[in-house]
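Omission of a single protein chain aside, the complex is shown with its protein chains in their original locations.
Each chain carries a letter (A, B, C, D and E) given by its place in the written order, and its residues are counted from 1.
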Amino acid sequence: MAAEFKPMRSLIYVNLAKEDYRHKLLHWLHRYHVQDSISQFDPYVSKYAFYQALPVPQDGERFGTVKMQLTEHYWLLNPFTPDTKVKTLTEYFPMDVLKWQGNIPDDNVNDEQLDGDSARSSGGNNGLPPFMFAFVPVWWEEDFKGSNRTVEDGPNYRWQCTIRYPEGVLVEEGDKWLFEEVIPKFKEMPEVTRILTSKIMKEVNNCPYYRVMEMWFDGPSSWHKCAVENTKDIKKPDWASQESFPYLESGFEIQSIFLTDIAYSDNLTQHRGWITMR
Amino acid sequence: MAAEFKPMRSLIYVNLAKEDYRHKLLHWLHRYHVQDSISQFDPYVSKYAFYQALPVPQDGERFGTVKMQLTEHYWLLNPFTPDTKVKTLTEYFPMDVLKWQGNIPDDNVNDEQLDGDSARSSGGNNGLPPFMFAFVPVWWEEDFKGSNRTVEDGPNYRWQCTIRYPEGVLVEEGDKWLFEEVIPKFKEMPEVTRILTSKIMKEVNNCPYYRVMEMWFDGPSSWHKCAVENTKDIKKPDWASQESFPYLESGFEIQSIFLTDIAYSDNLTQHRGWITMR
Amino acid sequence: MAAEFKPMRSLIYVNLAKEDYRHKLLHWLHRYHVQDSISQFDPYVSKYAFYQALPVPQDGERFGTVKMQLTEHYWLLNPFTPDTKVKTLTEYFPMDVLKWQGNIPDDNVNDEQLDGDSARSSGGNNGLPPFMFAFVPVWWEEDFKGSNRTVEDGPNYRWQCTIRYPEGVLVEEGDKWLFEEVIPKFKEMPEVTRILTSKIMKEVNNCPYYRVMEMWFDGPSSWHKCAVENTKDIKKPDWASQESFPYLESGFEIQSIFLTDIAYSDNLTQHRGWITMR
Amino acid sequence: MAAEFKPMRSLIYVNLAKEDYRHKLLHWLHRYHVQDSISQFDPYVSKYAFYQALPVPQDGERFGTVKMQLTEHYWLLNPFTPDTKVKTLTEYFPMDVLKWQGNIPDDNVNDEQLDGDSARSSGGNNGLPPFMFAFVPVWWEEDFKGSNRTVEDGPNYRWQCTIRYPEGVLVEEGDKWLFEEVIPKFKEMPEVTRILTSKIMKEVNNCPYYRVMEMWFDGPSSWHKCAVENTKDIKKPDWASQESFPYLESGFEIQSIFLTDIAYSDNLTQHRGWITMR
Amino acid sequence: MAAEFKPMRSLIYVNLAKEDYRHKLLHWLHRYHVQDSISQFDPYVSKYAFYQALPVPQDGERFGTVKMQLTEHYWLLNPFTPDTKVKTLTEYFPMDVLKWQGNIPDDNVNDEQLDGDSARSSGGNNGLPPFMFAFVPVWWEEDFKGSNRTVEDGPNYRWQCTIRYPEGVLVEEGDKWLFEEVIPKFKEMPEVTRILTSKIMKEVNNCPYYRVMEMWFDGPSSWHKCAVENTKDIKKPDWASQESFPYLESGFEIQSIFLTDIAYSDNLTQHRGWITMR
Partner (left out) sequence: MAAEFKPMRSLIYVNLAKEDYRHKLLHWLHRYHVQDSISQFDPYVSKYAFYQALPVPQDGERFGTVKMQLTEHYWLLNPFTPDTKVKTLTEYFPMDVLKWQGNIPDDNVNDEQLDGDSARSSGGNNGLPPFMFAFVPVWWEEDFKGSNRTVEDGPNYRWQCTIRYPEGVLVEEGDKWLFEEVIPKFKEMPEVTRILTSKIMKEVNNCPYYRVMEMWFDGPSSWHKCAVENTKDIKKPDWASQESFPYLESGFEIQSIFLTDIAYSDNLTQHRGWITMR
């Protein structure tokens, strides 16, 4: 069966279990993983970038905010079809990486080498949040506010999150709440400059999340005003998994990342190897 | 609906209303527009280049010759489908740009910000020539002369033009004239080293032009000899819009650009930002 | 007819008729051919790399081993459809190149300029081995050994070969021998760290070869031990074209190349023109 | 007077007054400042890199730890001689930047445009720490521990600091304390893998600091054990400016930054302009 | 004798004898000369850029305005010492190039190959203007207006010229006129945004010119208003070589070039070889 053209974007939220691991994770990412990844998918990935996660804002924990980075790919085809199974070299992926990322418990690591695809479907069933790896369309599906924003309008503080509704809630029901209760509320707040959302293509890699959303603010204080203070009067839905907005279980039903406008490494054009500081 | 694979080349002829605007247009192109464009379409454009327009040769005006540059893209998909509508950031595109390019009158500019797609369909109905933005196949459709030419044969003076036949003329009728009267004439001139043509894919963006053509010469003097002097005995068709060859209304039924062999900026690989002269 | 999305990898084995030609072939490749090639296929080729052929190991001649380089492309579409026929410039391809590569006899060269596609289908019918140009799937079809190998496992000595079975042997019959006699034998040798194979997509360019195979070793001595010494007890098939393993006619039914792990030039990202030594 | 060859490294510690400013400072750095800087000094700067500051570790505040980044240049000549005074374009440097960096008070900003050199000598006399801009030799002057460390020894958690001794303390006296009390203590701790120090070239730009030092650890926990816990028994010198080690006034007599091994942008080779996220 | 550190900038004004030669000159520059040049001086040139000459403005001819480009180098050392004499390969420099540049008469060309240094000292004594190749300090020596101009102040129309005073006029005398009559006049015109000047380092390569100057305007119309119209009342000096300002012999005592803010090719970082248009 021939490979189909299927341009998609994928989003990986890389978390950090503790600060003792940040430079170790960076070392693995830049010394091994970028090079392994480019080697493997260069012919069918058209963009591969790392975006630094901004520090967790006040009360960001209840939104499942990750601390390390967003890894983004643009694919020309679906990399999870039977055709694509054989890899000439497998990625160097020691189990420690999952510990550093908070996908497996800190005390349960052996020196196993994993294959990347197994690694990227870890977590979720072990008390720790799942590895967030979602495929989405190349263009956002819905645009609720700010479509005329340009680079001359200044820097943006971007809140991106992926959500799923609790077990037993129909997506139509959840979306009705999101589109009729939540988004209109944010849309009318003057601090919110942009609102975008798309459904996640769950069929690609069985991602546990259902929808990705992005809202932009002037900075963490205005985010806090909007997402924490102004949301106190959004009525708690029957199916709420936590007491406060976003009413979803942090890390399991919602993961968030705070971003600025540019990648800190556009790997296909900027990576040059492990050139250390002098 | 899934995006279809549709490799296409697009051609934009950037004109210049007067010399007072050349450096202003360059400033907008290189400081804002290249970066905006790469940000937007990097994942599905495989080449994006700027080619400097050579100065208008003698009598070039009657061929609708533009003065600034050719902007060329190679697309992997059609960027004008409903799927592609939402852009995370819109291009910074002040209305002045259209004035500088000669697509709107010099005295009718406010400080409006446009979206790029509207801007790129301006002109044509306001007394000024339309913005020339044509999609064509990746490979030329027809090759009439010079298929064995290589880089070792020396530099080329390339005349590229896009045409449409006057209102009321059937394309079959127009092409009959072009293929039986015009091209054979040029083909037998020894100064002409290459003749290529393709039909424009009007369905993509409703381009007003119908066909693109390229002929190569040793330089502007040999172009003039061929296209101006030698064409005096090409019989004027009934439907002629001007007295002389090309018998098409300059700027409206024909736009031309004179090019040399290479891009002055292959933006995806060469752009580095707005690095000014010291 | 619209171009279809057809991601493929192609492999060209560049041989060398004698050492007097090595720097001449390098000169043509780097001063003319890379630039011509990028000019032509940049919009639809996603990777274009040169890998240096390691020196022919002891007894490598009977495996049809080439001496110059592997040229590898990754295509987004089939470059041999009617759509793609017209090239704006044809490649500069003097007939000498085929002489240097050993595809035409040393003494039968005129100063003809060839087009690239004719050049790349030369040889085979003139007493000299055919130009080896094969299209294969982007991912290997079958993986017999070593799927968990990573970059941390050290450098690899890679034997890649393309084969066809002798005239009159059914591919099913040949493959049965390969899969049941040959590969199991290699698989059990501890020196062999990786075994991969795919069928060649003969329909693309009428490649005379049928299958590509890759086996990895610690170096030429361990290759010799495995491929020459250990294969002495692989029974000679009825259809054998030579007395010893691989039992295929060197250069005609088998061509081999020995490679290390990386390209010496990833042309799309690393080529900078003909910058000579000082 | 002719420019003298004077290879030097310079270090700028970029702080952040509050998190509301992080993405604003990044926007200015990457959209304006990198391009302005390359434009200005490209002909005589051989390396220009940004290193992300790791988050402030526990008790890091008392070491004057900055939160944003290290900006590093390697110069071929002294950029502060009379010869170098005229700049064709001056850097775009709004006063807000100093507010964001914590060099001027938050509430005392007008919309003045500064020249870069004035900006880089701000702070210190207004209740806020001085802008840390130090010139040092290209090679470290003294190497106390770990000279055989290689990239294969793993990632490093690097503590870099610049210090000056309090008003009235002779540098010989201060250094005696540093070299005889402090460094030997650290040298014997097994967690410390590397110790390096140089004197700052104060004559270049009148830097208020006297010495730069670098010590490497396995991570922030081992840094804390060494620099906070293990230093409790380093006797407080008579001239101490604070109660605990490092006994220097945080932000004024000591500034620190925590770094990992690589730059997040090697600007001369990796900067591509303001390419935003889609 | 050891090479001395001598950072310098050099300026070459490339003219064009007629439009029939523009694409031929571009072909030679980009296909041969950039590559030859980088090969030769890469180890001791830190920047090498081409800036497009803007079209000659109205009355620009009397200022000796060139039509092709500015070639700029930044050198780390003087390339004209005895040490530097031997070149491994000499530049490919056919005599035609001097004809295309207008340095030798159109009808007096044989097929001689020149060495680059001879070529670059051609003209001046044959009725045609000399090849303008001047060495200047890295930083401008004098800054008369606009020192606080930044990139945010918008695009600049830059008039750069090199002058010498007529035979028999002392430079002190000429400069007195320039500094007391000419520059103050321009300084008070509101259209002039920047005035810079330096003396040429004639000792390096015996350049016939004495001084370089740069003035910036909003565009060619404001340049014309300032340099042609407003200068009518600058008193003609006794030694004037032409009737009107600049009172210097066009092409011999003054050469001018009109530039915008950026290079069209920063050759060391952007050149990729002769990649032609498709």
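What we mean here is this: a residue touches a chain if its C-beta (ideal position, glycine included) is under 8 Å from a C-beta of that chain, and two chains touch if they have at least 3 such contacts.
None of these values were measured; they are calculated from a predicted model.
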Where C:147, C:205 or C:269 are the choices, the one touching the absent chain is C:269
For review purposes, identify every residue of chain E that touches the missing chain, sorted by number. 2-5, 32, 35-36, 42-44, 46, 76-77, 83-93, 113, 115
Those residues of chain D which, in the complete complex, touch the missing chain: 5-7, 9, 46-47, 74, 76, 137-143, 147-152, 194, 196, 214
What residues on chain A make contact with the chain left out of this view? 34-36, 38-40, 42-43, 88-89, 271-278
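We take it that only the chains that are shown with their structure count from here on.
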Half is the threshold here, strictly exceeded: which of B-C, B-D or A-D has more than half of its contact pairs identical to A-C by residue number? B-C
Count the C-beta pairs in contact for A-B and for B-E, then report the pair with the higher count. B-E
Separation of mean Cα positions, chain E and chain A [Å, integer]: 53
Do you know which chain B residues sit against two or more other chains? 5, 9, 35-36, 42-43, 46, 76, 88-89, 151, 272, 274-278
